[in-house]
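Entry: chain A
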Amino acid sequence: MKANPRDVLTGVHYIDGDVAAGYGVLAAGCKFVAGYPITPSTEAAETFARVAPKGNAMFIQMEDELASISAVIGASFAGVKSMTITSGPGYTLMMEAIGFGAMLETPFVLLNIQRGGPSTGVPTKTGQADMMQSRWGSHGDYEIIAISPDSPQELFDYTIKAFNLAEMYRCPVMIMSDECVGHMTEKVVIPPAEEIELEPRRLYNGPPGEYLPFKPDGDFIPKMVKAGAGYNLYISGHVHDERGYPVTNEEFKSVYLRRLVDKIRRNKDKIIELKEENTDDAEVIVVSYGISSRVAVRGIEKAREKGIKIGNLRLVTVWPFPDEKIIDLAKTTKAFVVPEINYGQIAFEVERCCHGRANVVLVPHSGAGVHNPDDIYDAIVFAAKEKKKIEGIVEYKTKLEKLVFEGGFKLKE
Partner candidate 1 sequence: MNLWRKPLDLQDIKVARGEIHIIKDLCKGCGFCVEYCPKDVLEISEEFNTKGYHPPYIKNPDECVECHLCEMLCPEFAIYVTLKEDNNVVKSASEEGGQ
Partner candidate 2 sequence: MAEIRFAGYGGQGIIKSGIIAGKAASIYDNKFSTMSQSFGPEARGGACSSQLVVSESKVLYPYVTKSDVLVAMSQEGYNKFESELSEEGILLIDEDLVKHKPPRGKIKIYSIPTTRFAEQLGRKIVSNVVMLGFFTAVTNIVSYEAMKKALPGSVPEKALDLNMKAFEKGYEYGKQKVKIK
């Protein structure tokens, strides 16, 4: 299905990532956004609020994030594409409902413009420390999809892709961007509507009497209907059977809950998108995502100039994690360097998938800023030189850490 020309602001814009995401939401055919103001994601919500009437869409600012996400799940069941926009603390408040959304197999999109944490942290500055949270933040077992764009153009493109994935796999899709990308202004080219491919809601067409809301099709994914269309839906957040009726029997738990994780795990290959560069014969591979992948470019270029065989693996899709890819690369490379704006989250996943075959060097950053590219370069040099296998993650000591903790430094407001 093509996008509706009414919703697409075709042309060349010079806008920041938040605004680009706002335009992307409309272009993706989303008709309902509920949000609550939180720095640094508000501009995306504001943008959508401004353009919503154009697409006959509704923006509502709810009383809190708990309300926003529940309204989004409700709207999705009413049959429209819906999303919410937030940042760290708001994201945390949504955790209960994200699990609920996963349980109900609700297609919806969540844009998280990450900031420095924990708690209130640094609202106006960047972070990438919600990555594990996006996967594990709600109670119980579930799987979600998470994408990490690195430029305003990608925020536009991947917002659309996120909606498509959500509809395809009937699950919450997170766009895990960060403040740097959200507040970075660049040229964004919005193509004409006929060049934007959208995934329509997969609706059930049969008679009401036979409809089973959680009976999967061949690819593990059940079809949906719209609320109020006469299907006499029974949808429960409890563990349920194909009819949606709650079950208390443990047998059903392993059958029906299992599908929630399997529908993602078994479709991994179709979902995962990676960007690879020179990884085939690399000594060292930099694994990065979001803004860190742009910062890493400097370090990589410098290392290449010095003759290090360096590969670059950018995780566009962070969850589900590309286990097999890392396992394969670990067999041929010496080490992975993982720069991320946290004290190790995705690095643990890389370490897990290395199976001791390659070293893992983490270049951490506390947040509120991006890496010094020299740190990444130094880490690459270290990784290339190191001959023995090191158990555990090597945490590279950054210039920032040395500055702050080693001698005479005074904090200035």
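How were these picked? Simply put, all candidates are chains of the complex that A comes from, given by their letters.
Here is the rule we use: a contact is a pair of C-beta atoms (placed from the backbone, for glycine too) under 8 Å apart; a residue touches a chain by one contact, two chains touch by 3 or more; residues count from 1.
These figures come from a predicted structure and were not determined experimentally.
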So which of these touches chain A in the complex, 1 or 2?
2
Considering only the defined contacts, which chain A positions touch candidate 2 in the complex?
12, 14, 16, 39, 123-125, 180, 183-187, 294-295, 297-298, 370, 373
